[in-house]
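The full complex has more chains than appear here; those shown keep their coordinates.
Chain IDs A and B follow the sequence of writing; residue 1 opens each chain.
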Amino acid sequence: MARVDGRSDDELREVRITRGYQDWPAGSVLVEFGRTRVLCAASVQDGVPRWRVGSGLGWVTAEYAMLPSATNTRGARESVKGRIGGRTHEISRLVGRSLRACIDLAALGENTITLDCDVIQADGGTRTAAITGAYVALADAITWLGAAGKLSDPKPLSCSISAISVGVVDGRVRLDLPYEEDSRAEVDMNVVATDHGTLVEVQGTGEGATYTRSTMDKMLDFALAGCGTLSEAQSAALAEPYPGELPGKRS
Amino acid sequence: MARVDGRSDDELREVRITRGYQDWPAGSVLVEFGRTRVLCAASVQDGVPRWRVGSGLGWVTAEYAMLPSATNTRGARESVKGRIGGRTHEISRLVGRSLRACIDLAALGENTITLDCDVIQADGGTRTAAITGAYVALADAITWLGAAGKLSDPKPLSCSISAISVGVVDGRVRLDLPYEEDSRAEVDMNVVATDHGTLVEVQGTGEGATYTRSTMDKMLDFALAGCGTLSEAQSAALAEPYPGELPGKRS
């Protein structure tokens, strides 16, 4: 049974990575996985959260959110509801945790990098696009910090981080699910991996269905291959010169 | 004393209006006043707020917000703080009130149009850009509703709406203030007007200074001329065919 968009089961949607999307943050990336578009900004702030003061270590954290107009049916604004939903919390924590896996926090000194991942348009895989784009924004912020003489170690990133979704749809293991597949998937898994092929995070869920160990193995195969392709796209994007003016000019 | 960006005192920054920026909402416009960029989406929802049920009238409302990464220094997310600030409330109400001035709500039937104005990048004048862009998104949503056979009157918009800031900087009346001027203005005024040259809303404030009646008169002159130029830009944008697929295709 063919996929609606004609891709083969283990094929990614078209990936586009646009650096320097905004003028003020130290890193700002628009990442697109097909119709899914996420704006990932890396802002540098002096100081660290209270529980970390005096440690000499920096901090990297993330906040994920969805514009009300990003989805098919308008979503209520969490600021208006006065509380952040469980899904938002969960993804924010996932993004922060994933990016902390690649960085030596001691090199930052007591500074914080906040990765804001705001979904402009949602069509499945927003959290994996967010992680993939946030890595590029983080890399640009690190370059900016280095240029500003604020790093004790000039190369604090030990690897790159990317993420992809994989699932079982129509009884077949498929990579990078758009909303149309995601909403009817029997199993849904998100995998975060490094460019060395090691795993950072695996979250696999079967709602209304369970899955065998061999399906698990095949999903991991697809996802690790997909992350390999994404890490190449990240490298290619970062090999270009920074577009326009230097980021964070105003600060 | 010349302006930093070389404009004359009564000159607007470059205005760009991009329709069809997102795929799902019935209207979606990226509006730019120089470096200020606001995404304005018009979403159509069945039904009206509880206090209006049974009236036979529709409703138009707005929500304004700022991405944390939109400003020079990262701003805290209002959803995380758990409450909306006074400034956000004030601007959301202004945008909604302004756009309701041009529409016959009876023509909508009991349907609601929500205008989400999310600031992608802030450089002064975000509320006036939001109003100006929201009008274009509203016009596209009205076209979409008409095509869907949901309007009792095919032309419910009686005029167009635009808005501009004006103020006193360095002792001179100036139009369309960027952040650099806005942050040190002695008087700051926002004017919302129609393409007929009538006024919808005037909000003039002198914090730390007061202003004479003749300054007030000159500010109104500049602002009404600026709104005239903006309403031409809106007409020109709306004269183009809708880019790409029809909006709100998925709904």
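One rule holds in what follows: a contact is a pair of C-beta atoms (placed from the backbone, for glycine too) under 8 Å apart; a residue touches a chain by one contact, two chains touch by 3 or more.
Just so it is clear, the model here is predicted, and its values are computed rather than measured.
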item	value
Homo-oligomer size of the whole complex, from 2 visible chains	6
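Just so we're on the same page, only the chains that are shown with their structure count from here on.
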item	value
For chain A paired with chain B, centre-to-centre distance based on mean C-alpha positions, whole Å	32
Chain A to chain B touching residues, read off their complex	22-25, 28, 35, 39, 41, 43, 45, 63, 65, 67-74, 77-84, 88, 114, 116, 118, 120-121, 250-251
